[in-house]
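Here the complex is missing one protein chain, while the rest keep their positions.
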Amino acid sequence: MSSDKHWRLKLQDFVEHRFFTIVVMLFIFVNAVIVGLETYPELYIPYQEWFYIADRVLLWIFTVEIVLRLIASVPFYTFFKSGWNWFDFLIILAGHLFAGAHFVTVLRVLRVLRVLRAISVIPSLRRLVDALMRTIPSLFNIMFLMGLVFYIFAVIGTMLFATISPEYFGSLGLSVLTLFQIVTLDSWTEAVMRPILEIEPWSWIYFISFVLVGTFIIFNLFIGVIVNNVEKANEEDTAKDEETDYQKLQKELQEVKEMLRDIKNSDPK
Amino acid sequence: MSSDKHWRLKLQDFVEHRFFTIVVMLFIFVNAVIVGLETYPELYIPYQEWFYIADRVLLWIFTVEIVLRLIASVPFYTFFKSGWNWFDFLIILAGHLFAGAHFVTVLRVLRVLRVLRAISVIPSLRRLVDALMRTIPSLFNIMFLMGLVFYIFAVIGTMLFATISPEYFGSLGLSVLTLFQIVTLDSWTEAVMRPILEIEPWSWIYFISFVLVGTFIIFNLFIGVIVNNVEKANEEDTAKDEETDYQKLQKELQEVKEMLRDIKNSDPK
Amino acid sequence: MSSDKHWRLKLQDFVEHRFFTIVVMLFIFVNAVIVGLETYPELYIPYQEWFYIADRVLLWIFTVEIVLRLIASVPFYTFFKSGWNWFDFLIILAGHLFAGAHFVTVLRVLRVLRVLRAISVIPSLRRLVDALMRTIPSLFNIMFLMGLVFYIFAVIGTMLFATISPEYFGSLGLSVLTLFQIVTLDSWTEAVMRPILEIEPWSWIYFISFVLVGTFIIFNLFIGVIVNNVEKANEEDTAKDEETDYQKLQKELQEVKEMLRDIKNSDPK
Partner (left out) sequence: MSSDKHWRLKLQDFVEHRFFTIVVMLFIFVNAVIVGLETYPELYIPYQEWFYIADRVLLWIFTVEIVLRLIASVPFYTFFKSGWNWFDFLIILAGHLFAGAHFVTVLRVLRVLRVLRAISVIPSLRRLVDALMRTIPSLFNIMFLMGLVFYIFAVIGTMLFATISPEYFGSLGLSVLTLFQIVTLDSWTEAVMRPILEIEPWSWIYFISFVLVGTFIIFNLFIGVIVNNVEKANEEDTAKDEETDYQKLQKELQEVKEMLRDIKNSDPK
């Protein structure tokens, strides 16, 4: 074993050690507390410089962490096979890239997003988010349908109500936003429909049909995911359960056959 | 094979070719972009004529597409066996019928609805919508019950509150609309119930009972569909799974019987 | 067979005949249309007398129907074993009792409620409502818990906020109503919590805890019913399905045993 490899394996052990993870989590927690404290102007304004230094120190700590994990990967590009590592890498890289720039808001948001690294560091949280993410592809079709319905209703809404209710249907973008509001059922009658209804008495057809179609699609999306999950859970379950029962019965039958073979062999004599 | 039939089969191949579908989807996409751009007055007003021409060209392209698919069907009336074909046919036909008329709004809405043809053209979307549609008949009974409850509450609401709250319960139609608002739980207390409650202190009985009955029915509708789907999924699942297990066991038993028959036959000698 | 019994059986046949049901349904439909038309003052005021006559005629038609069904029951008190018959009977009886009285509103509401008889007359609707009703007893425990939570929060709410927000928490009754509004998540922050929060900065504890506890209970009620139903459906399913598979296997085993017995019997010789 070459000295280089030996050294790398040691680094890998170090990086994957429980203690290393706990220390990183601690720094993420410190980061979370600092960005929280920054929102209090009575704290932030007098100690602005200290906050800046703390942030710089944390950024470099995270940079060292990522570089160590990058070096520990053999070969190093395997590091980028995990989406979580990409996420960690880009968040930190962006912190360095925007450091000198004047986009103060972007920089501050990035600092907050570093707290999201808690997900990539805590394994159980990572598995949970991975599981949540996996449900998205199966929803692709229904989301495309939803998008189509949104687009068609947004175009019609802008066509019909742009002059009557410019605040809600003034442009295609505003209409999409208003339709999103309607599908969450937030003040859809009081604020959106009733003022339009006074001018266009037939506009209820537009709103009611959108509410029915929109909630029907969401409702089916919901049911689809539930059924999918229950089915999957059952499958694994029955697979495990029945296999054994079935295998026991088959084993018994095998024994019966064995005995019959014995009888047959002993018989002709 | 007659020359006519030969020619028709070729047309059928052409119409069902993947390339044909992609081209049609492309034109639907162009149609979608155009109706979207039309909503921007700064674009629409100066280029109004170009929009008109583009729309005419698209209408004729879709007409040719439908006519080709109609001719390719042998015999031609099989084309109308699919609801999706009817949908495509009527949308395009209506585009021609209203072309000269003055119903500008109807014409523009029709142009937008042509985007919905994306559903009939993309097979996976078509299957999804077909599946969604199939859940509707099983909901028929519960929807009839919902309609009955709506009607009875609407009549009582109009009777009791028409003079107190003409905006919400002024007529049977308005009452149905208000009940729909209440069942979506949008501002049902703030805007609808509380002003009436100040005049009629007992009116909460009406509102609370409707909210309870209405949400209870929707809740059961929801559960019914979930249970129905889980059951169906399980049935298919177990059917497939167990069949094989059961068949394997039966095959084994068949072998045992075969062996026993052998023993019996060899025995008496 | 006595002449009386013969006559009764004939009446029973008549009452249970599909044609009789259809005629009753028709009159219920006419009743529904009439109560609907009554809500239009431009129709009701000039033809008030005609409406009165139509209502009287319908009431007597329904009375005859109920009496016929009552007589057809042998012995007659079996009629009252069904809750639906009680419902039909009381609705019609009340129509006669209040006929002379001055409670015009009660009388009109009763006339509308007669439309509900559609449920008791249409068998599929009756089964549906029966099924919905059956889910209620299993919810009893969770509804009692909900009631307890409502009562405790209502008392505390009245204690704390009666003077700050008399409109929402002025009395125990108003508090219960407001809590119901909060649990439906209708304007609970904008209208209810935020004005109180300005005076009592700690009041969010009350509202957030109620929203969490309330929705958590409803959420569990929901899940309980779903699981219950899926379980029940599965049970019936597996029972039916497996039985047959299992029975086939057992039958095969029986045959094997039969063959073995044959061998045994033929063997000793």
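Order of writing sets the labels: A, B and C. Residues in every chain begin at 1.
In the analysis below, contacts are C-beta pairs under 8 Å (C-beta built on N, C-alpha and C of every residue); 3 or more make two chains touch, one makes a residue touch a chain.
Only a predicted model underlies this, so the values are computations on that prediction, with no experimental measurement involved.
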item	value
Listed residues A:I22, A:V57, A:V74 or A:L125, member touching the removed chain	A:L125
Option from A:I196, A:V211 or A:V256 whose C-beta touches the chain left out	A:V256
Candidates C:L11, C:L145 or C:I164 - the one touching the absent chain	C:L145
On subunit A, residues whose C-beta touches the chain left out of the figure	32, 35-36, 38-40, 105, 108-109, 112-113, 115-116, 118-119, 124-125, 128-129, 132, 135, 167, 177, 180-181, 184-187, 190-191, 222, 225-226, 229-230, 233-234, 237-238, 241-242, 245, 248-249, 252-253, 255-256, 259-260, 262-263, 266-267
Residue ranges of subunit C at the interface with the undisplayed chain	141-142, 144-145, 148, 151-152, 155-156, 158-160, 162, 171-172, 185-190, 194, 204, 208, 211, 216-217, 219-220, 223, 226-227, 230-231, 234-235, 238-239, 242, 246, 249-250, 253-254, 256-257, 260-261, 263-264, 267-268
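Simple rule for what comes next: only the chains that are shown with their structure count from here on.
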item	value
Inter-chain centre distance, subunit A versus subunit B - centres from mean C-alpha coordinates, in Å	29
Gap in Å, rounded to a whole number, between the CA centres of subunit C and subunit A	41
Multi-chain contact residues (two or more partners), subunit C	230
